[in-house]
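Only one protein chain is missing from this complex, and each of the others stays in its spot.
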Amino acid sequence: MRNRILKTALPLLLLVAGATCVLAEGSEADFKAAYAAAEAANKEAGSLRNQWTTTAATLATAKKSADAGEFDKATASAKEAEALAKASIFQATSEKERWKDMEIR
Amino acid sequence: MASTIRVRATASGETTEVQALIQHPMDSGFVKDAKGEIIPPHFIQQLTFEYDGKPVFSADWGGGVSKDPYVKFAFKGGKKGDDLKVSWVDNKGATDTTTAKIQ
Partner (left out) sequence: MRLRSAIKLASTALTLAALTLTAQPAGAADTVDPVADAKAFKKFFTDKFPKVKLDDFVNGPYSMNEDMHRQWEEKEQFPPYEFSLEMGKEMFSKPFKNGKSYEDCFPNKGIGIRQNYPYFDEKEGKVITLELALNRCRETNGEPPFSYVRDEMAALTAYMAFTSRGKPFDIKIPNDPRALEAYQKGKEYFYTRRGQLNFSCATCHVQSPGERIRAEVLAPALGILNAMPIYRSEWSGMGTTSRRFTTCNSQIRGVPLTPQDDEYRNVEYYLSYVSNGLPISGPGARP
């Protein structure tokens, strides 16, 4: 009796385990892509000499979540970090001309 | 080694005005260093100013007083040329004392 239950339960368990594995792996791949994009944007901001402290902090949060296996959270943080980095790039680029608005003449 | 106490006392009429600057880290014991470890408490607990053998100002301090404390007060009495003795004791048992002439 027990053997039969195990026999049916086992493949089900494996199936479920396999499914969750696939889900987790998908999240990790998403995270890695998002983190790479965020890092690349932050690096560009660095070459423009205008990185934000909050970008670095958000990247760190993303990494921490990823290390704990919380890939959905990690991906969300990585995407936020990318947005922050991109904003800092926009700031540096637009300020190249806009600074003159503030100048005492 | 130079004294940790700078003091200036000026007699004017019936009162003497005293200012002092004391060099001391005054660590409260609540602050962490760059490595995340607590900087142990190290602060002046007693500060005394004596004139004519009697205390004219004494303070019992805790960790809430900032680094390199500055004190200003006035007391009745004191004549130009007289001595004013200043001394402190901290929580580690260290002390320093100096005597200044009232100007």
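Each chain gets a letter, A and B, in the order it is written, and its residues are counted from 1.
To be clear about the criterion, a residue touches a chain if its C-beta (ideal position, glycine included) is under 8 Å from a C-beta of that chain, and two chains touch if they have at least 3 such contacts.
Here the structure is a predicted model, which is why all the values come from computation and not from measurement.
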Interface with the unshown chain - residue positions in chain B: 2, 6, 8, 19-21, 23, 66-68, 70, 72
Touch list for chain A against the chain that is not drawn: 46, 49-54, 56, 84, 87-88, 91-92, 94-95, 97-105
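Quick note on the criterion: only the chains that are shown with their structure count from here on.
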Chain A-chain B separation of Cα centroids, rounded to whole Å: 55
